[in-house]
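Here the complex is missing one protein chain, while the rest keep their positions.
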Amino acid sequence: MSRRYDSRTTIFSPEGRLYQVEYAQEAISMAGTAIGILSTEGVVLACEKKVTSKLLDNDGSAEKLYVINDNMICAVAGMTADASILVNNARVNAQSYLKTYNEEIPCEILIKRVCDIKQGYTQHGGLRPFGVSFLYAGYDDRYQFQLFTSNPSGNYSGWKATSIGANNSAAQTLLKKDYKDDLSLKEACELAIKVLSKTMDSSNLNSEKLEFATLSLSKINPGQVIHKIWKDSDIDSLIKESGVLDDKNTDDD
Amino acid sequence: MSRRYDSRTTIFSPEGRLYQVEYAQEAISMAGTAIGILSTEGVVLACEKKVTSKLLDNDGSAEKLYVINDNMICAVAGMTADASILVNNARVNAQSYLKTYNEEIPCEILIKRVCDIKQGYTQHGGLRPFGVSFLYAGYDDRYQFQLFTSNPSGNYSGWKATSIGANNSAAQTLLKKDYKDDLSLKEACELAIKVLSKTMDSSNLNSEKLEFATLSLSKINPGQVIHKIWKDSDIDSLIKESGVLDDKNTDDD
Amino acid sequence: MSRRYDSRTTIFSPEGRLYQVEYAQEAISMAGTAIGILSTEGVVLACEKKVTSKLLDNDGSAEKLYVINDNMICAVAGMTADASILVNNARVNAQSYLKTYNEEIPCEILIKRVCDIKQGYTQHGGLRPFGVSFLYAGYDDRYQFQLFTSNPSGNYSGWKATSIGANNSAAQTLLKKDYKDDLSLKEACELAIKVLSKTMDSSNLNSEKLEFATLSLSKINPGQVIHKIWKDSDIDSLIKESGVLDDKNTDDD
Amino acid sequence: MSRRYDSRTTIFSPEGRLYQVEYAQEAISMAGTAIGILSTEGVVLACEKKVTSKLLDNDGSAEKLYVINDNMICAVAGMTADASILVNNARVNAQSYLKTYNEEIPCEILIKRVCDIKQGYTQHGGLRPFGVSFLYAGYDDRYQFQLFTSNPSGNYSGWKATSIGANNSAAQTLLKKDYKDDLSLKEACELAIKVLSKTMDSSNLNSEKLEFATLSLSKINPGQVIHKIWKDSDIDSLIKESGVLDDKNTDDD
Amino acid sequence: MSRRYDSRTTIFSPEGRLYQVEYAQEAISMAGTAIGILSTEGVVLACEKKVTSKLLDNDGSAEKLYVINDNMICAVAGMTADASILVNNARVNAQSYLKTYNEEIPCEILIKRVCDIKQGYTQHGGLRPFGVSFLYAGYDDRYQFQLFTSNPSGNYSGWKATSIGANNSAAQTLLKKDYKDDLSLKEACELAIKVLSKTMDSSNLNSEKLEFATLSLSKINPGQVIHKIWKDSDIDSLIKESGVLDDKNTDDD
Amino acid sequence: MSRRYDSRTTIFSPEGRLYQVEYAQEAISMAGTAIGILSTEGVVLACEKKVTSKLLDNDGSAEKLYVINDNMICAVAGMTADASILVNNARVNAQSYLKTYNEEIPCEILIKRVCDIKQGYTQHGGLRPFGVSFLYAGYDDRYQFQLFTSNPSGNYSGWKATSIGANNSAAQTLLKKDYKDDLSLKEACELAIKVLSKTMDSSNLNSEKLEFATLSLSKINPGQVIHKIWKDSDIDSLIKESGVLDDKNTDDD
Partner (left out) sequence: MSRRYDSRTTIFSPEGRLYQVEYAQEAISMAGTAIGILSTEGVVLACEKKVTSKLLDNDGSAEKLYVINDNMICAVAGMTADASILVNNARVNAQSYLKTYNEEIPCEILIKRVCDIKQGYTQHGGLRPFGVSFLYAGYDDRYQFQLFTSNPSGNYSGWKATSIGANNSAAQTLLKKDYKDDLSLKEACELAIKVLSKTMDSSNLNSEKLEFATLSLSKINPGQVIHKIWKDSDIDSLIKESGVLDDKNTDDD
């Protein structure tokens, strides 16, 4: 019976649900897991890459991580082409705010603007919702480091640690168990690796299957935010240091 | 048979009903309860938070309470992304009025403008109604403190005490029983806690599950309206003082 | 079979009927009765309030009565949010005419303009008709006091006494029996009470369930039109004076 | 089978018919009869009023007769709200022509312009045809007095005597029998009464059920056209003089 | 099966047909026959009037013949209201060309422009094709007298003699048999009468059922084109002279 | 099953086909054959006329051949009214290019522009594809003589010899057999006649059933392109000289 109400964004079902928005979530639940963790020193975003091939050529460009402005980065899960449209929009919004007020756009204001666009695609005819969820890591003067998620409905919320994409509920449970408020950035990265190592389907964890990005404050230049998309070698080092490979082997015994 | 008439906002059913508007109400009836009470000294808005997690990071930003301008706050029940669009609109309208007439917009005029937008989404094709109800608390020179609700149809009405969202009819009954015209703001807050403690499903009442906001007049600066979104500690104190925890325990015996 | 023709305003049924307009009338036939009576001294509009609660706060603002300009008031039956849009429009039209010609807009011209808008919603696609009927009471220099009704189709007509909303045909019959051309305003008010007391479902007639408005000429300032939306106390006095409560009791014996 | 082609104006049926236009004609065939007769001295338009009530207040405003400009009047059968839109349009067109060329618009040109609008509503999507037929009586310098009909399809034609609305074919037959080219205006009026008295359902013919209008030349001011919408008393006199009441009684024997 | 493809102009059937255009042709095949014949001295257009009544008042205005500009006339078969829109368009185009280039628009250019409009109504959504065919008679300096037809598809072609509307294939056969290249205008008129007398359903041929127009060159003012829409008396003379009445009688024997 | 995907241009079938484009091709496959052949001295276009009548009057205007500009001509197969729209467009484009760059538009650029328009009608809603294919013969300084075809999908390609319309695959086979790279224009014309004589249904080949056009370089004025649409007599001479009539007779034996 739900069938009558699931083919348009401009229709409520009798129970008050928007099926097209829920179906868009399905598109995301098949995408690689992305994890975000807030630490005392910054934020880490970690993504699982689903498509890997030695013929792929990703020189210097992450597949699921985007820099929005000097103070914000984000990770996406879902349809990449949809994400591209919204990231563009976020970038333009950020620069336009900077130009108007001569200061970086506060994180929540930017996220809200992007979410308002998403909302429109759930209420007006002749459109489908954006098939993409975001993990935003940002810094602003008022709230310092922040981590947000947003989904196809246009909702967003702030988190200390969370995940989107495939297996996100398993990841969420692991995070809830191991997250502590006083994590250092290094510990946050290791926690991210640990959680991904347990939720990813692939048995062999290495830099080919992962993308990492961190947001932190410069130690030299106080107040300057540093966003870093990690090189493969750094990721591999982290994996080694984090000891998840050993755990895995142990698990496999 | 109703099926033929429930998939568009531009259709009356043979009984003169607009099913899509009624379905939008369903979306709201699943949202957390929100209660508003008018006292002699101001207005209190109280909301139940449905989603709680120790990983959520709501530092200083309420989930269901919005400040519209210096004289008005509101609580929402339903789809947050829809609410965001309308709150934006209300804020712009309020500032535009202030700029034009050099005085704060009277509460009812602002609410009416927002409701006119909602109405449009129930009469024109290619749109769905906004899936959100509002509780507005406001102050203006003519009518002093006021409390309004509005719903997806674009209707609004003034109340002394009322509620929206899940269990709103149970809450309404409790309010009708206990509301008195000469409540102080403190008593109104305690009444709100009391009603929520009885209608919320969760057995453990604490600040993690509640949001509180009050509108009152400054005692120092006559005529200045103070809107306050409560900190968790204040909510917890209120819960303790109100004695609902004891009642609960007593009830459970 | 009618089913094929009832889902769009842009469709005639084979018998030349517009079902959507007829369904919109249904929405009105469930609304509280409104009565209008023309007297030699002015016009009275009286409405039944369907939703009543001691928690409602209608300080000074009637629910179903609107002032359009200095010379016109109206009562509505049906969807309040739809009415709000049309009343807005009427007010803007009235002021625009006043500004252009430096005299109050003649009643019929204003009503015609609003009706032309209503008509458009019965002929163009992607819209539904306005679910609201109006009783207009007005005064202009040419025709003095006047009373009009209009309905969702965009038709309007002038009356000496009429009613819209629930039980309007019963009310019409009573009016036809008791209306006289030489009624004073006071007698017209009493006739209104009498008719409402017989058509309303509620057994207890009091100011909580009624709204009253009158349009008359100032006795001090000749030519000045006075529109008055009655206070609860005035309504209660009228009920008492009219003797309907006694009749009711008598009827109940 | 016709069912597949009757729900849109933008569809021809396999036989080349436009069902929606035919259905619109149905709306007209239920409306009160209107009759127009061309005499040597002017034109008469006569309408049957379907809705009558002693509470109706039609002071000075006919229900189905409209003055378009100094030289043209019209009678309508069908949906009054639709007629209002087209009459507005005709009036604006007439004034605009007068302003541009400094002479009254020739009758046929005006009618053609209104018909072109009607045609558009039979050919473009998202619209329904206008549910109204017109009888136009006009005078211009070239063709003197003229009588036209137009219908929902946007067709129009010139007549010496014709009728629209309910029973129009019966009326047409009577007219064909009794019409003579050399009728005086008075004889034309009496013929109109006679025809209506035979086609109207109501047994009691009086001014409450009829509307009359005539277009003639001023006897004082040569070349000035006089349009007159008749008062009730004049209609009643005419009925008496015409002798139809006697005929009726005779018929009833 | 054709049913799936016949309700929109924007659909090809699997055989590459446009059913809506074919259905529009049906509308035309029910209209009165119109015949056009090119002679050495000019062109004749002759139409059958389907609706006749002694109450009709066609003083000086033909029903199916239109003058486009000084050099062109046309006859229509099909929906008159549709024809009116296209004739308007043709007239405006002709004047606009005259104004721009200071010479009469060549016939084919004008016809092409009107046909391009027709074509649009067969290719774009939310429209139906024009339900009308045209016979154009024109004169220009390059090709002298010309005769064209166009139909709802937007096609047009040049002819020496042709017909549109009801019985057009019977008429075409008769024309093919009797047409000669060296006809005088008078002989062409007589041929037109002869063909119509055989294809028309009505047994009694007279001016009430026919419309005639001719285009020829002035004998006084060389190069001036004369378009003449015939008076009833002229038509009746022609019928008599042509001898078709005698033939008819003979045929009936 | 294909039925679900064949009624809109904005739908891919599950196999990735666009049925509406394929149906448009059907419209073309019923049209008269058109053949184009590139020779060393120019290009020849030859068309079969399907509708012939001695009453047709095609003085000087070919039915299926159009001159686009001084350097390009084209032949069409399919819906003439659709072709007219695109030829107009091509002409305007050619002149606009000439005006902007002061040189004739290169053939392929012009064809590409027209094809881009066609493509739009296969991808956007509320439209049907153009039901017409083209054979373009052109000359430009870079590539000298060229021959192109384009079809409803908006594809185009260059050919040495090709055909469109009915029997185009039979024609294509004959061309493949007999085409040589060093044909003179005269030999190309004779080849065209020969191929048409074998693929046309009609047994009697003459100028009434054929249209011919050639594009060649002036022998007097080097670099000047001459486009010639052939007169009937020239076509008849060619038929005689080409000897196809004899072949036919021989074939018939």
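To keep things simple, chains are lettered A, B, C, D, E and F as they appear, and every chain counts its residues starting from 1.
As a convention for this text, contacts are C-beta pairs under 8 Å (C-beta built on N, C-alpha and C of every residue); 3 or more make two chains touch, one makes a residue touch a chain.
All values derive from a computational prediction rather than experimental measurement.
Asks: Have a look at F:Ser133, F:Gln146 or F:Thr199 and name the one touching the chain we're not showing.
Replies: Reading the full complex, the residue touching the unseen chain is F:Gln146.
Asks: Of the listed residues F:Lys49, F:Lys64 or F:Lys118, which contacts the missing chain in the full complex?
Replies: Looking across F:Lys49, F:Lys64 or F:Lys118, the contact with the absent chain belongs to F:Lys118.
Asks: What chain F residues would touch the chain not displayed?
Replies: 4-5, 8-18, 38, 108, 112, 115-116, 118-120, 122-126, 143, 146-147, 153-155, 157-162, 172, 175-176, 179
Asks: In the full complex, which residues of chain A touch the absent chain?
Replies: 3, 6-9, 19-20, 23-30, 51, 53-61, 63, 79-82, 84-85, 88, 121, 125-131
By our rule, only the chains that are shown with their structure count from here on.
Asks: Kindly list the shared contact partners of chain D and chain F, in label order.
Replies: Common neighbours, chain D/chain F: E.
Asks: Only C-alpha atoms count here: how many degrees separate chain B from chain F in terms of the superposing rotation, rounded to the nearest 5?
Replies: With C-alpha atoms aligned, the rotation comes to 155 degrees.
Asks: What whole-number Å value describes the gap between the mean CA coordinates of chain A and chain F?
Replies: Computed from C-alpha means, the inter-chain centre distance equals 57 Å.
Asks: Rounded to the nearest whole Å, what is the centre-to-centre distance of chain C and chain F, using the mean of the C-alpha atoms as each centre?
Replies: 71
Asks: Send over the residues of chain D in touch with two or more other chains.
Replies: Residues 8-9, 125-126 of chain D touch two or more partner chains.
Asks: Are the chains arranged, by touching, as a line, ring, star, complete graph, or other?
Replies: Topology of touching chains reads as a line.
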